[in-house]
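For this view, one protein chain was removed and the others were kept in their places.
For reference, chains read A, B and C in written order, and residue numbers begin at 1 within each chain.
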Amino acid sequence: MKAVVIHSPLDLRVDDVPEQAVGTHDVKVKVQAGGICGSDLHYYKHGGFGTTRIREPLILGHELAGLIVEVGGDVDGHLLGQTVAINPSHPCGGCHFCLLGQRNLCLDMRFYGSAMRFPHVQGGFRQYIVCDAAQVFPVQAETSPAEAALAEPLAVALHAVSQAGPLLGKKVLVTGAGPIGVLTVAAARFAGAHSITATDVLDRPLSIAQALGADRLINIARDEEALRGGDFDIMFEAAGSAKTILQGIEIVARGGTIVQIGQGAEVTLPMSQIVTRELTFKGAFRFDGEFAMAVDLIDKRRIAVAELLTDTFHVDDAASAFEVAMDKERSMKVQLVF
Amino acid sequence: MKAVVIHSPLDLRVDDVPEQAVGTHDVKVKVQAGGICGSDLHYYKHGGFGTTRIREPLILGHELAGLIVEVGGDVDGHLLGQTVAINPSHPCGGCHFCLLGQRNLCLDMRFYGSAMRFPHVQGGFRQYIVCDAAQVFPVQAETSPAEAALAEPLAVALHAVSQAGPLLGKKVLVTGAGPIGVLTVAAARFAGAHSITATDVLDRPLSIAQALGADRLINIARDEEALRGGDFDIMFEAAGSAKTILQGIEIVARGGTIVQIGQGAEVTLPMSQIVTRELTFKGAFRFDGEFAMAVDLIDKRRIAVAELLTDTFHVDDAASAFEVAMDKERSMKVQLVF
Amino acid sequence: MKAVVIHSPLDLRVDDVPEQAVGTHDVKVKVQAGGICGSDLHYYKHGGFGTTRIREPLILGHELAGLIVEVGGDVDGHLLGQTVAINPSHPCGGCHFCLLGQRNLCLDMRFYGSAMRFPHVQGGFRQYIVCDAAQVFPVQAETSPAEAALAEPLAVALHAVSQAGPLLGKKVLVTGAGPIGVLTVAAARFAGAHSITATDVLDRPLSIAQALGADRLINIARDEEALRGGDFDIMFEAAGSAKTILQGIEIVARGGTIVQIGQGAEVTLPMSQIVTRELTFKGAFRFDGEFAMAVDLIDKRRIAVAELLTDTFHVDDAASAFEVAMDKERSMKVQLVF
Partner (left out) sequence: MKAVVIHSPLDLRVDDVPEQAVGTHDVKVKVQAGGICGSDLHYYKHGGFGTTRIREPLILGHELAGLIVEVGGDVDGHLLGQTVAINPSHPCGGCHFCLLGQRNLCLDMRFYGSAMRFPHVQGGFRQYIVCDAAQVFPVQAETSPAEAALAEPLAVALHAVSQAGPLLGKKVLVTGAGPIGVLTVAAARFAGAHSITATDVLDRPLSIAQALGADRLINIARDEEALRGGDFDIMFEAAGSAKTILQGIEIVARGGTIVQIGQGAEVTLPMSQIVTRELTFKGAFRFDGEFAMAVDLIDKRRIAVAELLTDTFHVDDAASAFEVAMDKERSMKVQLVF
């Protein structure tokens, strides 16, 4: 079958890969939608990010939905024929963090389409994928695979929101209106934020942030000063930019919290600001129970994820899809179909 | 009366300053012990720290205890003749943060011996000081003024501990065994930490950390490797050193917390570490209700603060006192008497 | 001017009372809407509740909105002519709980229309009321006084929700679909509850609960069994009924929380259930910062409080208004105009 494989930076190919065997606890899913994520783009452009680098060919893709076409012997037969969102996260279940119920911090995580371990965990940009039955979440007939595949980034946003504690009555800032940023706007609105300000350097993504619940939009390329005096209780940093983080530290209120989602940057922090204003700076990584929550919110139409979807490409045009996904002026979320 | 006044970097004088009037809600305290703090040393050496600089002569001193010699008309007469610890903190009571009960974040704080506002708030290294009656906390006859004057740094340590959440069962690291570091060791021990590792570049302060409850001592000048694999739940950073903070980020466990107390450094943080390991980085600044708690713990001999006191100088030798206080090989806490 | 005064159980009169003087920090409000609350009905029917009893004539009313017609010398003149919601809560500002930022627990609270202290604090069912300027919250021109007067019960609901911790992803049960119950449904929906089940013994109030966001309605007079297996994470008890509380303890999930809002009942609790299932049972009383939040949510049309308003009476018909307000089959929220 066909799969989208990264071999080295910018060397993305549609390869023929073998089908996988279906174990007794497994299901086989015909993949119908696969969203391209920022980390897929990092593999494409740079061959990795941070200290992670591809060391063997890697099938990309972890924002997935499809149709169950086969189930293992121990799996409930009612799953056959269901459209499902696929949770790409497979924690070990036995490590210190799994036992604490913090599975996203698992010491032995297998996450689709990731080069963090070697051999790499192959991803889901392929025609069929075999998963543990516990990884698939059926959606209603009214929910399209394209929407279901957005459960993964929405789960990331919901997890970021849950890292911030209760948002009820809080003044929220979301920096960076990429897919994770705008879904964080939606999640913060759903979680009861008092007001939500979204920032970006482009207008088009900001308009999607508005559609998902932002009260106020600031194009910081044009109007950096508009942030002054914001006095935000909580900032979600989804731009991954050192400059944005430093601006954030200035405008978050005393006692406030910055939840860092974007990973790209190194940033030189002034300790005295963090100390004397008692700021909290906190990472948010992937998700755990938030995946089921995301599927449910999409299914009940509580969060209008379809607003994000700007482009769809056939797997044979994967390279074009990746190029378009890198152009933030043109696209928000690009998905592949197979 | 005599007062210890900083005029410019290294220009420390014992000046004659006028007595203060006693208002109806005030008490007049004959100062009997005044501890030299790291911020006093910053004023002495550099004329300030961070963006704060002395712009007029400033009486230093905010770790104070003494004898009440006069009380205002509206103050309980029983205070007369009491030995008291003096809380140098005087929040406004009406701002957003005071109303939230977070008075250490007060937007209009008056804190003794601080150049953060102008005109500066004059400090307590003088023979007599007039305070609001709410700022003095009587101690028992068995508690010396020297011990009572350690309530202030102990309050800082207790506040840092309270910023970390419950310590019960937690593996704790305290970096930097200066007065705040060793008192943080004591406070973490009191608050139920499972184990406490203390680090410094000198052995002598580490031995005081041990006396106050550290289970394990690491001289990182000699044995940096000993930190590896520490897997600490909570780190209290009291060294104010960029290198220490970066080491901390490596050895704090996933999901762990770094409470930053020291202010000196700028530090370049790797975002991807903070994100993928979901670390929390959080400032701790001064104290609020912890001052009363500190006085009580000293009074009940629950924390052996006297271990810290290495040197006592007469006010006339203030310059020598400051020089000794800067020599970390020789001294831990230096106090003045008046 | 006219005021609605309770003299003894069922003896409700429209009396002529003197106007109040306007102090320098005060505003004078022409009252335009006054909602009748459950506690007003308790004074009317029983002369009080719990251990509280009227001991002198008491002007009822604490759900108030109106027009500012005069301002004191130290008050911002822009308030003149504004429609405002009136916060009936006036904490002392100096007690232990006020200093902790928990003003709703104030040891010396003055709350409009309450017999908890003596002399009683007179309420706002009158033509004009003089308040501290800090008690009034302007609303936009689009917000009617009738809506603004619903800020008070909405604040109660928001406070109950904030007592429960983060609702994101939680299965919520609200028992009792009176005004506080249905506003708690709205507040829980706003705060991100995963699902909300509302119960009552009447269908009409349940339909209002549905309009405000309940996913599922159970008339427990008809279908008590429908609650079984609910496995709720959080229950808000707004019925004040012993039977409802005991049912709740059965159907709240292990580790779950019951927030008690209704006060009427005594209830015999089985300790072994609370212990072995580690339930939390917790009171919610009035509000603090939630009043401002309520005004803002009404102003921004985020919570459709107008759904509650079923009946409006002129002050001269106050007795009829109270009778209608007691008839739960007919009315949800009854307001007076003056």
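The rule we apply is simple: a contact is a pair of C-beta atoms (placed from the backbone, for glycine too) under 8 Å apart; a residue touches a chain by one contact, two chains touch by 3 or more.
Just so it is clear, the structure is predicted and the values come from calculations on it, not from any experiment.
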Touch with the omitted chain, as defined above, among B:F97, B:F190, B:F232 or B:F338: B:F190
Per the touch definition above, residue among B:V71, B:A85, B:C98 or B:V161 touching the missing chain: B:V161
Footprint left on chain A by the chain that the document does not show: 99-103
Footprint left on chain B by the chain that the document does not show: 158, 161-162, 165-169, 190-192, 194, 289-290, 293, 296
Missing-partner contacts on chain C, residue numbers: 49-51, 97, 100, 102, 104-105, 107, 163, 240, 245, 254-255, 260-272, 274-285
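Please note the rule applied: only the chains that are shown with their structure count from here on.
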Interface numbering overlap (same over half, different under half) for chain A and chain B: same
Centroid distance [mean C-alpha coordinates] between chain B and chain A, Å: 43
Length of the line joining the C-alpha centres of chain A and chain C, rounded to whole Å: 41
Per-residue multi-chain contacts in chain B, two or more chains: 100, 102
